[in-house]
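As structure tokens, the structure follows; a few thoughts come after it.
All protein chains but one are shown in place.
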Amino acid sequence: MKTDWQRKDLLSIQDLSVDEINTVLDTAAAFKQVGKRTIKKVPSLRGKTLVNLFIEPSTRTRISFELAAKRLSADVINITATASSIAKGETLKDTALNLQALNTDIIVIRHSAAGAPHFLARLLKASVINAGDGAHEHPTQALLDALTIREKKGRIEGLNVTILGDILYSRVARSNIWLLTKLGARVTLAGPSTLVPRVFEQFGCRVTYDIEEAIRGADVINLLRIQHERQRETMFPSIGEYTAMFGLNKERFARTKPDALIMHPGPINRGVEIDSEIADCNRSVILEQVTNGLAVRMAVLFLCSGGQMSEP
Amino acid sequence: MDAVAIERALARMAHEIVEADPPPEALAFIGICTNGVPLAQRLAVRVGAILQGEFPVGEIDISMHRDDLALRETPPAVGPSNVSFDVTDKTIVLVDDVLFTGRSIRAAMDEIADFGRPRRIQLAVLVDRGHRELPIRPDFVGKNVPTAIDECVRVHLVEVDGKDEVLLEK
Partner (left out) sequence: MKPLHIKNGRVIDPANRIDEVRDVFIVDGKISAKPPSDGVEVIDATGKLVAPGLIDIHVHLREPGRGDKETIETGTRCAARGGFTSVVCMPNTSPVADNTGTIAFIKQRTAEVGCVNVFPTGAISKELKGEELAPIGSLRRAGVVAITDDGNCVQNNELMRRAVEYARMFSLPVLDHCQDYNLVADGVMNEGYWSTALGLRGWPAAGEDVIVARNILLAEQADWWIHCQHLSSARSVELIRQAKKRGVKISAEACPHHFTLTDECLKTYDTNFKMNPPLRTERDREAVLEGLADATIECIASDHAPHCTYEKEVEFDLAPFGIIGLETELALSLELVRRKLLTLSQLIEKFTVNPARLLSLQKGTLSAGADGDVTIIDPDPEWTYDVEQSASKARNSPFHGWKLKGRAVVTIVGGKIVWQENRVS
């Protein structure tokens, strides 16, 4: 039995069809089982070389991709650098060409510049997997979120999914918005108006600035990190104000549906987006998201390496 | 082969499996997805009837162990494998519907090795159509069907397709 998967790269959810998304989720479900065996390894990518090119650092995602590749028997190299050290030394283009000269098969790239994976995919024969590019997309995160929802709720179509927090600067939000709307969920976005501009209504979402309205009737609540970096100083007054107005605290949690799932891409800011106890409660699937992340990444690596991918 | 012929072949194979004198406490069946699984279940039931016991049946999807991943046009669809018993020290009867090049069997044996170390593995196939590319031979065969390389053997089973039949197509 074969799939119809034709891509050598995974750059964005926006490009994927519903069938392609389902292929990844079905394949991931199979790979999840490998993690339960004594020998947690299959030979599918034996002899392949994968490079984790993390220009924007991230321990969690990198470990997840590294483990996924190793469980598929691939050889893994980790390159971490800050954008400035790359800028002072080699350009991204030169780094990539050097990797190609070493016959790298797969490059997993995380970068603070949106479009960096597209830049590499145009340049290189290797498969390029987007592990997060600026504020643009984080495809494997949306896929693992979808797998988690599908496992717990049996479906995605028709569900009310609320995404709370900094949507404007969030690649996780964007990938999730594309995937959930493609699969027929009803997406509500909520947060401070400076971080959740109305333009997102053009993406098929409902936008609200009232957290009560956002979580009422939600089957899934996905909480995003608030990142209080320097350039965000103009966007909202303070973390304290955010928590008071939009944090998922005990009182608000009590008003959610009894079977609503609580999700978070991690790492969580306990006490900011989410009260500490809620993060640990039995409706929180935050840890399952991590397990599913590994399975999804194994599936993505398997699919993008399998088959003779013709040049697009 | 029609439904009757399939049942007769399975009945004979079950007797052959018993005749090979497997240790009853260490006997288990593993079917290769998709068609090998219902065949393994049927064999396990028949052998169980003869030996008055119940024997476990596992199922394995060999897609992750294929040797042709880079050569295919598109990647294979991958399903889960489910072997709930420990294979170590067991006599495993590995079951598939059609034996052709032998590569699926090689992949299956590699996968079983990931689960543990069986005492021995025996191969049972419903149809052997020849054209081996690896030194693999079956222990129990339903029917030998010599074929041309461009022909195709299709096995339909009640559990999967609603009816039992084996067809030879060009």
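For clarity, chains are labelled A and B in written order, and residue numbers in each chain start from 1.
The working rule: a contact is a pair of C-beta atoms (placed from the backbone, for glycine too) under 8 Å apart; a residue touches a chain by one contact, two chains touch by 3 or more.
What you are looking at is a predicted structure, and each value in this text was computed from that prediction instead of being measured.
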Give me the visible chains that the unshown chain touches, in label order. A
Among A:Phe31, A:Phe200 or A:Phe302, contact with the omitted chain is made only by A:Phe200
Out of A:Lys2, A:Arg60 or A:Lys93, the sole contact with the unshown chain comes from A:Lys93
Hey, which of A:Gln14, A:Gln33, A:Gln100 or A:Asn269 is the one touching the hidden chain? A:Gln14
Residue among A:Glu20, A:Glu66, A:Asp105 or A:Asp133 that touches the chain left out of view: A:Asp133
What does the interface between chain A and the hidden chain look like in terms of residue numbers? 14, 87, 91-93, 111-116, 118-119, 133-137, 168, 171, 174, 197, 199-200, 202-203, 231
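Operating definition for what follows: only the chains that are shown with their structure count from here on.
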Write out the stretch or stretches of chain A touching chain B in their complex. 1-6, 23, 26-27, 29-34, 37-39, 41-44, 72, 299, 302-303, 305-308
Using the touch definition up top, name the residues of chain B that touch chain A in the complex. 34, 61, 63-66, 69-82, 110-111, 114-116
